[in-house]
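All protein chains but one are shown in place.
== subunit A ==
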Amino acid sequence: MPLKGAPRGSNRIKDNEKRRVIDDSQRKRRQRKFMELLESDNYHEDPHADLVMSKKVPKFDNSLEQRTSRNKKKERTVDYYQFKYRKNFQQLVEDNRAEAELRNCPSYMDVQCKESQLPQRRFCAVCGFLGPYSCLSCGTRYCSLKCMGTHMDTRCLKWAS
């Protein structure tokens, strides 16, 4: 029996007050992180990174056809190309855009598809079926109380800083 004078109320409401609603910019950041994950080559670290002799790797068999003129030249190392043509993807896209503008033809960025005319479909983030409800804190979709519970316990961003 609760003490007299103490306010009565449901625990759910109390819990809800603790919940933080994450704002748009944070949701966008999460989405960007997710896209980066989808674009990544590997999730884990290089398993050979701790190898002491990793400096000597790579050893590739130099069985390339050696031509006469080739012998006179010094072998070019991979670093040569890496250094000479070192440009990251953003730089390349930017160069391409500038060049395309000069020539007045489409560039890499121009051919990218526009936004779809069709409405976005929502799927439950937990089980993959249609998800009509969205999480109050982070906007993730779910389909049922069960999936909501799983979401709250795992990927919900409500506690994330």
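Simple rule for what comes next: contacts are C-beta pairs under 8 Å (C-beta built on N, C-alpha and C of every residue); 3 or more make two chains touch, one makes a residue touch a chain; residues count from 1.
Heads up, the rule we're going with is that contacts and distances are computed from a predicted model.
Here one chain is missing from view; checked against "GPI-anchor transamidase component GPAA1", "Protein phosphatase", "Actin-related protein 6" or "Cu-binding protein", UniProt names that protein "Actin-related protein 6". The residue from A:S10, A:S25 or A:Q117 that touches the chain not shown here is A:Q117. Remark: the residues of subunit A touching the chain excluded from display are 31, 34-35, 37-44, 46-48, 51, 53, 57-58, 60-65, 67, 69-70, 73, 76, 78-79, 81-82, 84-85, 87-89, 92-93, 95-96, 99, 103, 105-108, 111-118, 120-121, 123, 126-130, 154-155.
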